[in-house]
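Presented below is the structure to which this report refers.
One protein chain omitted, others in place.
Letters A, B, C, D and E mark the chains as written, and numbering starts fresh at 1 in each.
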Amino acid sequence: MRITRRERFSAAHRLFRSDWDDEKNLEVFGKCSNPRWHGHNYVLYVTVEGSVNVDTGFVMNLKSLSHIIKERVIEKLDHKNINLEVDFMKDRLASTENLAIGIWEEIEGPIAEQGVRLHCVRLIETENNFVEYFGPQRDADL
Amino acid sequence: MRITRRERFSAAHRLFRSDWDDEKNLEVFGKCSNPRWHGHNYVLYVTVEGSVNVDTGFVMNLKSLSHIIKERVIEKLDHKNINLEVDFMKDRLASTENLAIGIWEEIEGPIAEQGVRLHCVRLIETENNFVEYFGPQRDADL
Amino acid sequence: MRITRRERFSAAHRLFRSDWDDEKNLEVFGKCSNPRWHGHNYVLYVTVEGSVNVDTGFVMNLKSLSHIIKERVIEKLDHKNINLEVDFMKDRLASTENLAIGIWEEIEGPIAEQGVRLHCVRLIETENNFVEYFGPQRDADL
Amino acid sequence: MRITRRERFSAAHRLFRSDWDDEKNLEVFGKCSNPRWHGHNYVLYVTVEGSVNVDTGFVMNLKSLSHIIKERVIEKLDHKNINLEVDFMKDRLASTENLAIGIWEEIEGPIAEQGVRLHCVRLIETENNFVEYFGPQRDADL
Amino acid sequence: MRITRRERFSAAHRLFRSDWDDEKNLEVFGKCSNPRWHGHNYVLYVTVEGSVNVDTGFVMNLKSLSHIIKERVIEKLDHKNINLEVDFMKDRLASTENLAIGIWEEIEGPIAEQGVRLHCVRLIETENNFVEYFGPQRDADL
Partner (left out) sequence: MRITRRERFSAAHRLFRSDWDDEKNLEVFGKCSNPRWHGHNYVLYVTVEGSVNVDTGFVMNLKSLSHIIKERVIEKLDHKNINLEVDFMKDRLASTENLAIGIWEEIEGPIAEQGVRLHCVRLIETENNFVEYFGPQRDADL
């Protein structure tokens, strides 16, 4: 059984590498490399997996799941600059893929402490683009 | 190949255990335990898996799938009280997880009779919360 | 200039008149008259109208608007029984129309105190049904 | 008869006044005043009004409408910083209200040249917040 | 008070004039003039206006409204070819605008018989394009 919680945040970012010049950044990342930033309304779906608790009928209390996501992820990202202000994105290219990995690492531990397993971090950047991350183990299995 | 049919129902429910007092119910279930009920527009996605029939180009006729879901699930749940009026939820906590399991049990047989396999019951309670159930076998494999 | 704030609540209700018997209620209100209740995820859009404040660039601070709606409407309706527990719906048929009127009456005063005018209460009951109320004056003009 | 075209853009911005100190900006604009920016996926609905052309069955060719919006608005805003890079937002607080006014001024003329009247600019900042601007005449009538 | 009912239909159509050659049709209507048709999932919102009935709390019974729309519009349009099979579109260019006018004419009478006034026909062709028709009187007032 899997349960999923949706949360949202609005943030600024840009795609670029400091070891590339502007021309190279523009060539690879296009308008997403704009030095003066742009931003998105990100939508985050966190899916956890576990068995149903006989006492509560829950895999996990959604209030607890929402609390973990808000404390570990939303407060750090909402109305922030992903490149400059988010500790877990330091030294990482601010792509949606890397952001999903960073979010996974932030919440995997606290979710495991609740006795369930983090299954998937789905991060929607625009209505046309999203990524899904299933953790380092799944990646290694490929 | 998987095909999915969406159906909807509106129902009342509450989360509570009769062997707990009101205080304990409130502590665990919060406002969802309100004794005078609340309700939701539930959205149900039923996914079945099978190979494509060469004659029809279908995994399964969606009219048949819709008919099974409506007869077995929607007619029993729509505009009903899940705690008091739904036979397959008797003696079960009216959580979204348990409701998904109940729906699975109602439709698995009739769907198997069509020569396809029920893959997933996804039940959306609010735009922020949903569950996915993949059957008792998948649960046992975890 | 108009600005709109969306808020949501989940509630139980039924359509019925105590001065009609069950048969008559069923005839007029159909399955919506189920004595054991059903419920919805209501979506509420509140639109206010005013000129743009030169200092802030706002018609009205959306945090204030959200606060008024939450305090006056959402706290009273969310996870409640509209027929039994909502003071401003007492002695009113719990139709979407009447609920929109009740919501208007709850928030019109506090919104006017902010120097803007309440323009519309849009209340969505299901993805197929919604109502829009523009206040008693507009109704009288028709 | 009214026709509406939807277009989208992603941009960074912040709400602040240079003649206020950081404390005052934070007090009025909250987290939206973050000096390092944040951003949104804005959704823009442009509605024009006119009679149906007997030859084409159109109020206005939607390709022309889309072209005007893209050239005058989307190219200037998409993947940009609204405060720093958008000519028509210079010396204007980057609120959604002011952005809607700026968009109106950019497209009103070119749309009028097509023989139809710009009726409304609706600008959606998040799923919970949007503004609608009906032009300076309508504002003056209030 | 206004209430709105949503209904849907899927249909094929093309934009073209038989008194123009293919080149001219292509120039004006672009790919929408493809002689072998294309199609859409149309979404129709019908809004009616009236006062709230004291007995029922309704402006109009939504079951009656849905019945009128289905009988007069959906049955004629759903899974049909708009150019070839829809009586009320005969001799009319199959544009979204003209389709909205045709729908208005089909349902205005039956809705008036219910004691309410048809206010608006909103017809959504794609997520980026829709039209709104408010009747011949409103058009004449412009």
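Convention: a residue touches a chain if its C-beta (ideal position, glycine included) is under 8 Å from a C-beta of that chain, and two chains touch if they have at least 3 such contacts.
Just so we're clear, the structure is a prediction, and the values are computed from it rather than from any experiment.
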| item | value |
| --- | --- |
| Chains in view touching the one left out | A, B, E |
| Selected residue (touches chain absent from view) among A:1, A:48, A:77 or A:100 | A:100 |
| Chain not shown, touching residues in chain B | 1-7, 47, 49-52, 55-59, 61-63, 66 |
| Touch list for chain A against the chain that is not drawn | 15, 17, 28-30, 92-98, 100-101, 127-134, 139, 142 |
| For chain E, the residues touching the chain missing from this view | 8, 10-13, 31-32, 34, 36-41, 78-81, 84-85, 126-127 |
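In this section, only the chains that are shown with their structure count from here on.
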| item | value |
| --- | --- |
| Averaged-CA centre spacing for the pair chain E and chain B, given as whole angstrom | 35 |
| Chain D, residues touching no fewer than two other chains | 127 |
